[in-house]
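Quick notes on the structure that follows.
Only one protein chain is missing from this complex, and each of the others stays in its spot.
Chain nomenclature is as follows: A, B and C, assigned in order of appearance, with residue numbering initiated at 1 for each chain independently.
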Amino acid sequence: MADLVTQIGPLRLQNPVLTASGTFGYSDEMAPWLDLTRLGALVCKTVTRAPRAGNAPPRTCETSSGMLNAIGLQNVGLEAFRRDKLPFLRDCGAPLIVNVAGETVEDFAFLCRALSEEDGIAGIELNISCPNVAHGLDFATDPHLTEDVVAHARRATTLPLFAKLSPNVSDITLIARAAQNGGADALCVANTFVGLAVDVRSRRPRLSNVTGGLSGPAIKPLALRAVWKCAGTVSIPIIGVGGIVTAHDALEFLIAGATAVQVGTATFAQPRAVLTVIEGIDAYLNENGFRSVTDVVGSLKLD
Amino acid sequence: MADLVTQIGPLRLQNPVLTASGTFGYSDEMAPWLDLTRLGALVCKTVTRAPRAGNAPPRTCETSSGMLNAIGLQNVGLEAFRRDKLPFLRDCGAPLIVNVAGETVEDFAFLCRALSEEDGIAGIELNISCPNVAHGLDFATDPHLTEDVVAHARRATTLPLFAKLSPNVSDITLIARAAQNGGADALCVANTFVGLAVDVRSRRPRLSNVTGGLSGPAIKPLALRAVWKCAGTVSIPIIGVGGIVTAHDALEFLIAGATAVQVGTATFAQPRAVLTVIEGIDAYLNENGFRSVTDVVGSLKLD
Amino acid sequence: MNPTSSPTQAAIAMMARLVTIKSVAPHHFQLSLLAPAMASRALAGQFVHVLPRAADTSDPFLRRAFSIMAMRGEEIDILFRVEGRGTRQLSLLRAGDNVDVIGPLGRPFDVSPFHVKQPPLPLLVGGGVGVPPLLCLAGALRARQITPLALIGARTSNEVLGATELASMDVRTRLATDDGSVGHHGRVTDLLEHTLHELPPEASAVVYACGPYPMLRAVAQIAARHRTLCQVSLEENMPCGIGVCNGCVVAMKQEQNKDDYGRYRRICLEGPALWAHEIEWGER
Partner (left out) sequence: MNPTSSPTQAAIAMMARLVTIKSVAPHHFQLSLLAPAMASRALAGQFVHVLPRAADTSDPFLRRAFSIMAMRGEEIDILFRVEGRGTRQLSLLRAGDNVDVIGPLGRPFDVSPFHVKQPPLPLLVGGGVGVPPLLCLAGALRARQITPLALIGARTSNEVLGATELASMDVRTRLATDDGSVGHHGRVTDLLEHTLHELPPEASAVVYACGPYPMLRAVAQIAARHRTLCQVSLEENMPCGIGVCNGCVVAMKQEQNKDDYGRYRRICLEGPALWAHEIEWGER
């Protein structure tokens, strides 16, 4: 057994594998499928101040080695989250990262303040990069707004704070640096890529929202490059996410400089994917003579 | 037989299906595989002023539903191109679009001037978006540089002029507008997405160039969305490219607003892919009662 | 993968051996899977989620949902039509192959209306590949000595599904085909209209329907007009099938919603069968 313990800024996790927001529900749906205490951490579906109905169906469609989604941040809202979801989440046995989104800087700060009053929350992830709601991408495509929203969230909470970036930008390192300057403890790289699919029979978009976010194996090389770029730019840890299905996929991210990873769409195909990833990382470390997972982080050899 | 004749600015083509630069060689390699006279047009591998050796191998690797390439614009250079390649190309039976790239605005203008002296060239495509050479992406990530390089090329030639954009930007419509302002007759949307793949056994990048450009079905939803955005922004025609394998793929682009399409990586899996696409578009138009392909262009229904 | 059990949903993930595969109509395939744990706990109306690719490839990436058509001993049967590349891949499987399958998923049909002394008449209305879950329901009802009436629609005679199975269960069946090649020349909804119309005033019925969306919407309207309870089994793209992605939603009528959040219901978890009068029917 190699040592999988992972430090993400102030947060110490038993292993570097987290679930990705929006792909693991509020964990009660997943509890029957796997032992949640084995997760590095659990990132729950985005919570907003008010409840959100989400977009009209169809909300998803499949593409080559991936899928588009435009869920539209359907969620119960902060109050119902605290009342109905938190009790299970905080007792589920995995460190809980609450993912939040808002339309304004003040929304983000408000959510951070409110969640800081609750017990059993290990950290907050700022979703400043949802492509499926109006203005969802405004923050993460502008360094100034990114720094501003992270700074406000930072002042609102002492909990470990992750900023989830968008890959839909010309130069993600500018945004990464801005989030670091704003006081983020770690960066989550990255959210989905904006895409479109058309049904040629009806000549309509396949999603009611017209466009959606692309996830799954198709985007892995793109997310991996974004992680590598960010890791070479900032000094805070990076959490890599995008197309991870196997332990080898996760290791690509770790080697490229991610301190931890998140598993998203893969869970849809295999509910236990996240455990397979944890086990496979352990096996790789043992086979290759690494005592600790930290030894592979950023170990990419360039000559 | 539906009418497939397609007008791209000043250029009239028998059908809207072109080959994508760098995936069809200089056509002599493809001539044994298909009847080149059936192509809408043939876009040849990028030509630069001086010959280029290209990057060291490995230059490609496969990813989920796609591939990364970092060829590095290996090409014979302008002089050998004119001497050795043009004679076959101009007689191959398909309208010839020569794709050119340079490191400076003056390079692009020089290449355009030089090619304008040659017979048998139907148009020029400016590759301002190659991710695999130093400064390759500088132009197409900056609206000012884009407008400047297109404007210089425009003054250097009266041939139909396409600008090939990069999808690796925060807002491709800004670049599209800049290219239109510079005087491009059409936009080619888009080049490859920058990606990375890591070999976890050796902990090295799979490509000698570290990063490469992602192409193939994996990127189709992303390219399609870029085309749709551009078509809603500029008034010049768009040539859609990215992940097109079947006629249905091509139709998605036409419906989303592309006037024509290019087939790239698909040719590697099926040398005759481009013909299958042409035939399938014709069949679709007939089955759906369209007299002309122009009737489907931009026919996406949004309600 | 070892079978892993889900206590709340009683669902498991497993590699099931394909016992038989046969073409039952043009482009329609019936598969029997050796899946004892599923066969023993499945209920009519539930579905399985099947991976249509080898584990080390990534396209098509997501699972495909199929209603359970029958539980027979240690086996479950499904029946599907080749629609696209996922079902095409599955149609190429051969006996002896291993199939990565999750199930049983979703809520079973609500059969509470039959927990009474004088049970109503179950009307099973199936169109195309909507028939399989109704066969399962017919079996469950027959096991409780209740005899449903089945109304089956198809495009043409050789695409009529389930007639043999229904006959073997002694279930009276009326057929409708779009081209009139067998049974009523017209829609299965015509048969429903007619049946409800003919129903003696003292008798009551409950409709269970599965099929294309426009058919289900029409069934819902007819049932409402006849003040007859109606449950429909819906389809929607289902990335996860286990309730975590919020992808597979249908809109519910406003009065069903406690709050704005509740406007949409996940059919993989709260369906696929829902009471028709609670659904906000749309265009599609």
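Structure notes:
Keep in mind that, in the parts below, a contact is a pair of C-beta atoms (placed from the backbone, for glycine too) under 8 Å apart; a residue touches a chain by one contact, two chains touch by 3 or more.
Everything numeric in this text was worked out from a predicted model, so none of it was measured.
Note on the chain not shown: across the whole complex it touches A, B, C.
Contact with the chain not shown here comes from a single listed residue; of B:V5, B:C61, B:L145 or B:L174, that residue is B:C61.
Shown as candidates are B:L36, B:A184, B:C230 or B:V245; the residue that touches the absent chain is B:V245. One of A:T6, A:T48 or A:S64 touches the chain omitted from the figure, and that residue is A:S64. Touching the omitted chain from subunit A are residues 64-65, 217. In the full complex, subunit B touches the omitted chain through residues 22-25, 29-34, 45, 50-54, 56-62, 64-67, 69, 71, 74-77, 80, 216-218, 245, 265, 267-272. Where subunit C meets the omitted chain, the residues involved are 53-54, 56-60, 84-85, 88-89, 92, 94.
The rule we apply is simple: only the chains that are shown with their structure count from here on.
On a Cα centroid basis, the chain most remote from subunit B in this structure is C. Centroid to centroid, with C-alpha atoms defining each point, subunit A and subunit B lie 34 Å apart. Inter-chain spacing, taken between the CA centroids of subunit B and subunit C, is 46 Å. In subunit C, the positions touching at least two other chains are 58-59.
The set of subunit B residues touching two or more other chains comprises 64-65, 217.
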